[in-house]
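This is the structure I have questions about; it appears just below.
One protein chain omitted, others in place.
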Amino acid sequence: MTGTSPIGMAVPAPRPGSADRIRAFASRYAILLFLAAVVVAGGLAAPGFLSGSNLTNMLMQFVPLGIVVIGQTFVILVRGLDLSVASVMATAAVAATAFGGVNADAPAVFATAIGIGAAVGLVNGLLVTKRNVSPFLATLATMIVLQGIRFAWTQGAPSGNVPPIFRTIGAGTFNGIPYNVLFLLVVAAAGAAALHLSGFGRRLYITGGNPLTAHLVGIRAARVTLAAYVVSGVLAAIAGLVLAGFVGVVDNFVGRGFELDSIVAAVVGGVALSGGKGTIAGALTGAAILVAISNLVVMLGLPVQAQIILKGIVIIVAASFYVARRR
Amino acid sequence: MQTRTLRLPRFLAGGRAALLVVVALLILLFVLGASVSDRFATTGNMLNVYEQSAGLALVSLGQTLTILTGGIDLSVGSVISLLSMLTSGLIAGDEAMVIPVVAGVLVLGALIGAANGVTIVATGVHPLIVTLGTGAIVQGVALLYGLGPVGSVPISFDAFAYGTFPGGISIGATVALALFLLVSFFLNNTRTGRRIYAIGDDPHAADLMGLPRRRILVGVYAASGFFAALTAVYLVSRFNVGQPYTGANYTLASITPVVVGGTMLAGGRGGVIGTLLGVYLVSLLNNTLNFLDISSHYQLVVQGLVIILAVSVYVEKQRGLA
Amino acid sequence: MLSLQGISKGFPGVKALTDVSLDVAAGEIHALVGENGAGKSTLTRVIAGVFQPDAGTVRFDGRETVWKGPGDAKRHGVHVIYQEFVLFPHLSVAENIFVGHERRNRLGLIDHGRTRRDAKELLARFGIDIDPEALVRDLSVADQQMVEIAKALVHDVKLLILDEPTAVISGREVDVLFDRLRRLKQQGVAIVYISHRLEEIFALCDRVSVLKDGNHVATRTIDEVTRDQLIALMVGRNLAELFPVRRSAKAPGPVVVAARNVEVSGRVRGASIELRAGEITGLAGMVGAGRSELALAMFGAIPMRSGSLVVDGREVSGLSPRRAIDLGIGLVTEDRKGQGLAMLLDVAANVSASTLNEFGRGWRFDRAREKRVAEQEIASYRIACRGPSTPVSVMSGGNQQKVLVARWARTSTRLLILDEPTRGVDVGAKTEIYRIMHELADRGVAVLMISSELPEIVGMSERVVVMREGVVTGELSKSEISEEAVVELATRRLAG
Partner (left out) sequence: GPYEGAPRTFLFNPAQEICFKDTAEYKKDGPYVIGFSNAGLGDSWRVVMQHSLMKAAADHKDKIGQLIVTDAGHDDAKQVADIQDLMSRQVDLLIVSANTEQALDPAITRATERGIPVVMVDRRIASDNFVTFVTASDTMMGRLFAQWIVEKLDGQGNVIMLAGQAGSSPSEIRSRAAMQVFQQHPGIKILDTVYSDWSPVKGKQVMQAAIAKYGRDINAVWSAHGLQTPGSIEAFIEAGWKDGEIPPHTTSDVNGPLQMALQHKVPMLEVGYPPAMGGTAVEVALKVLEGAPVPCIYEINSQIATTDGDETASIRRDLPISEVVVPEGPADMLVTGGMGPDYNPTTFSVDYPR
C-alpha cells in the first residue's frame, strides 16, 4: 500500500548501530511480517491457498472490508468508533435495488447510497460533537434506528435487482484481478493522501491526539470529527454497493458483522482506540490478516468453530503486541 | 464558589440527571400505555413487565461494574450462550444434577470472567478488544459443544424464570432486584466498592495510590462473568434448554440500560440503581410498544431514539479549558 | 532513614538515573534540585516503589528494601505528593483524603460519617475552607493541591516526598504548607522536597542534592551554598544573571490589543487590560485570581460572558482561537501536556500546528517545508532534540515548553500571551524563554506574561497588572514594580 509513514509515530529513533534499530524496524513492520507469515504458513499447509483463484477470492472478500476499515480508521483516529457501518452498508445495498435495476440507474443509486452514508455520518458526528454522546452509543443508536428505517422501507426484506454494472464492480475480474480491487485502491489512495499528505489529515491527527490542543491552535475540532464520521458513513455506503454487486441479491445480511470486524481489523493493524495514532496501510494489513485467516480455516477444512476461535486469539495477540510496543 | 447542589441519598449519587430522565421516561411511557389500553395499567400487566426485566437485569448488573471501571465486557453474550448449553447439557433432565451443575456453571462463569480480567491486566489491551476476542473464543467453544440446543432440565427448573411469590410477583425478577440492592450497598459501603469507582475515575492515580487495581479489575470481570452465568441459568429456566446463540443479543443489549441509567462509559461515575431503572425502562418500552400496535420496524426506530434522547439529555460537559 | 546506593534506571532510549547515591536523615528536609529531565521525579518513583531500579539498592529505615509497588511503600510509611495530581475527580474530597485508608466501622463497612468528620477536622487544621463532600473536580487547582497535601498527612509518615508541591499554590497556602513541613520535621519525619523555586529551598531545607542528567552531582548543607553556586551545579555553567537585561528597551508603542470589561462565568468579573507594542506586561495575582481565564477568553478559547477584545482600536467580533491567530495573537497555555502539545506527534507537527494553512490549503500539505521550518526553529530556540521528527513525548519539560513557545511566536505579530511560561522549567531553559520574550518584544510584539512567581514578575515585567478574584486591582509602572507592591495589590481587600 502506501509507504507513507504516519506523522509522529512515537517510536524513538534508534541510536545508530544499536540493536534498537532492528527492533524498531521489526516492530514497525511486524504487522506486515505477521501477514506474510500467515500467507506462507497457509501456502504450506493448504496447497490450494495460494492458487490464483483462491487469491482472487480472498482479494474480492478483502475489498469491502478494506473500504469500511479505511473509514473506521478515520473515526478511530479522532477517538471515535463507528458501529453503524454495517447498517449503512445494508441500507446502501437496499438503495441499489430501489431503482429499475438497469445501468442507467447507476448514478442515481450512487447518489442515494452516498447520500445515506453521508447523512448517517453527519448524524453520528453531530451527536458526538454537539451532544457529547459517546461514539459507542451514538453509533449504536443510529445503527438501530437505521435498521428500523430500512425495515420500514423494505417491509423487512429487500427486494429488486442491482444494476448490472454493480455486478461487474462487485464480482467481475480482469485477468484474475477483481475489478473491485481497483475501487479499493482508489479509496485507499485517496484515504492515505487525505490522512498522511493533506492538511486535513494533519488536523485529524492533532484532533485525535489532543482535542484541546486542536481547539487552541484554531482547528475546528468538531468539524474535523464530523468529517471523519461522514467519511466513514460514505465509505460504508460504497462498501455496501460493492457487496451488493458481489452476488446481485440484496438481503439484510449485507454488511453483517462488518462493524466489529472493521474495528478489529483497524486495531490489529495498529490503529489506537485512544486516538491520534495509526495508518491506512496498517489498518488494511489488519483487514487482510482477518480475511486470510478466515479463508485459511476453510481451506484447511477446519470446522467453522476453529475460525471463530482463531479470530479471537488473533485479536488479543495482535492488540497486545501494540501495547507492548508502546511501553 | 462551591455550589450546593441538592443532595440525593448516597445510593442514588452519580448521574442524578440521568435518574430523573429515566424516571420521567418511565412515567411518560406509563401514561402513554394507559391512555391506549385499559389492560395496560393493570397489576397483571405491570407484574408481567417486572417479570420480563429479570434476564436483562442480571447481565446488565455485571456490565455496570465493568463500565464503572472504565471498561466494558463484550464477551457476556457468548458466555451466556456457552454456559446455558453447559447448564442444560450437563443437567440432562436429571433432577439430582441441578444443584451441582448450577454451582459449577456459576463458578465457571466467574472463572471465564476472571480470565478476561487477567488478560486485560496482563496485556494492557483495551477491554473492548480483549473481550471481543475472548467472546469469539467462547462462542467458538459453544459451537464446538453443540450446533443446536443441548440437553434439557427438569420441569421444576422453570421456577426461577416463571415462578411467583404469592401475589404473582416473579421470583426471578425479585432475585435480580435483591442482587441490585446488594451490589449497590456493596459499591457504596465497602472499601472495594469505593475503589471500583476510584480506578474507573483515574487508573493511573489508583496505581500511584497503591490501590490493588489489577486485583479489583480481575474481580470485576469475574463478577461480570458470574452474572452472565446467572443470566445463563435464568435463560435455561426460561427456555428449558441451552442454545449456541441464546446470549448473542445480550452483548449490546446489556450496555443500553447501563448508560441510559447514567453510568458513564468513561468510568468512575454512575451506579447500579440507574441501571435497574434503565432495565425497567427497556422492559416497559417493549411492553408499551406491543400495546401501541406500532409496526415492529418503527419499534427499532423508537428504541434507538430513546437511547439517544436519554443519553444526550445528560451528557456531561467535557472538562476543557475552563 | 533513607539511603540510596548506586541507583540506576533507564527507559527505552533514555538513561534517566545513573548510579545515584543519596542519604536522607530523619528530621531533615532534603531538597532535590536539577534541570528538567534531570531525573528528580524518576528518583521519587524509585523510592516510592513505582519503578524498580535497574541497579542499586534502596535502604529504608535501616533495612534493604525492594518495594512490591507503591502500596507496599505506603504501608511502610513512605508518602509521595507527585508532580501530577493523584486525585479522583469524581470522588468527594473526604473520600480522596482517605482513599487507601478508608475509615471503616466495626463491620468493616465504610463509615461515611467518620470519613466526613475526620476530613473536616484535617482540613480545618490547614485553615482551608473546603467542603469535604464537594467533588474534587469542582475545586480550584490550588484547593486540589491542598487536598493532595492533606492526603499525605493523614497517616504516620516516616518519609514524605513532595515533587514540586508549590507549582500551583501561592502566598498563604505555601506558608501553611511550610509550617506543616517544619512541624513534621520536628516530629522526626524525613522529607524530600523538590522545587524549581530556589528561594523556597533556601527558606525551608537543611540540605540540598543536585541531579544533573541523571547523575548525582553534589549534596551540600544549605548554609554552604549560595544561590549562584546552586545554579552553577544544576546547569553546569554560571548564570550570572537569571533575568537578562533587555538591551534595546525603547519606549513602548501604541496599545495594540486591549480587553474591555471581560466577564468569564464566575471567575473573571469585569477585567480590563491594555497591551502595548514592544512592551512586556506582567499579569500577577494569587493562583486562582482568574488570570488564565482572562487570557483564554482574550484568545477566544473560552467564551466571554460579556466584554470585548479590541485590536488596533477595532472591536473584534466572533472571537475564536482561529480568529485570534489570524489577528496575530498567540497563547502559550499553562498546561503543557494537557492543552498545549499533541504528545503523539513530533516536533515539526507541533511547531506548525497553529499555522497549518501556511503549508498549503486544501489537499496539499508541504511536508518538506514544514520540516525546514522546524529545523530553523530548533536551531534558533536551541531546542534539544534529535530533529524535527522527534516525538515531543520523549522530550524534557523545558524543551517541550520551547516547542510551544516556538509555535506561538510564529503566529504572534501583535501579542503573545504566556501563561506560567516557566512553570516546572529549569533555570537554563528559563533564561532561554526570557531571551525569546525579549526578542519578540524587540520586534514590536506585545508580550503578556502571567506568572505566580514574584521574582519573575519583578525581574521581567516593564509594567505589571495585578488581579484578584477576577478583578484588576491595580497597575504598576516600571518604577513602581516591587514584590511588596505586587503582593499588596494581589491581596488587597476588594471594596464591597
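Letters A, B and C mark the chains as written, and numbering starts fresh at 1 in each.
Going forward, contacts are C-beta pairs under 8 Å (C-beta built on N, C-alpha and C of every residue); 3 or more make two chains touch, one makes a residue touch a chain.
This is a predicted model, so every value here is computed, not measured.
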For the chain that does not appear here, which of the shown chains does it touch in the whole complex? A, B
Among B:121, B:235 or B:255, single out the residue that touches the unshown chain. B:235
Chain B residues touching the omitted chain (full complex): 37, 39, 42, 44-45, 48, 51-52, 55-56, 143, 146-149, 152, 158, 161-162, 235, 238-241, 243-246, 249, 283, 286-287, 290-291, 293, 295-296, 299-300
Tell me, which residues in chain A touch the chain that this view leaves out? 46, 48-49, 51, 53-54, 57, 60-61, 97, 101, 151, 153-161, 171, 173, 243, 246-254, 256, 295, 298-299, 301, 304
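Throughout what follows, only the chains that are shown with their structure count from here on.
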Not counting chain B, which chains belong to the same connected group? one piece
A-C or A-B: which has the larger count of contacting C-beta pairs? A-B
Could you give the separation in Å between the centres of chain A and chain C, each centre being the mean of its C-alpha atoms? 42
Check each residue of chain C and list the ones that touch at least two other chains. 301, 333, 339
Where in chain A do residues touch two or more other chains at once? 212, 215-216
Inside the complex, what are the residues of chain C that reach chain B? 48, 50, 69-75, 80, 82, 85-91, 95, 99-100, 102, 104, 108-110, 112, 131, 133-134, 137-138, 140, 264-267, 293, 296, 301-302, 333, 339
Using the touch definition up top, name the residues of chain B that touch chain C in the complex. 1-3, 7, 10, 14, 188-191, 193-195, 197-198, 201-202, 205-212, 268-269, 319-322
Please give the residue numbers of chain C that touch chain A in the complex, ascending. 12-13, 299, 301, 320-322, 324-325, 331, 333, 338-346, 349, 352-354, 356-357, 359-365, 367, 386-387, 389-391, 393-394, 407
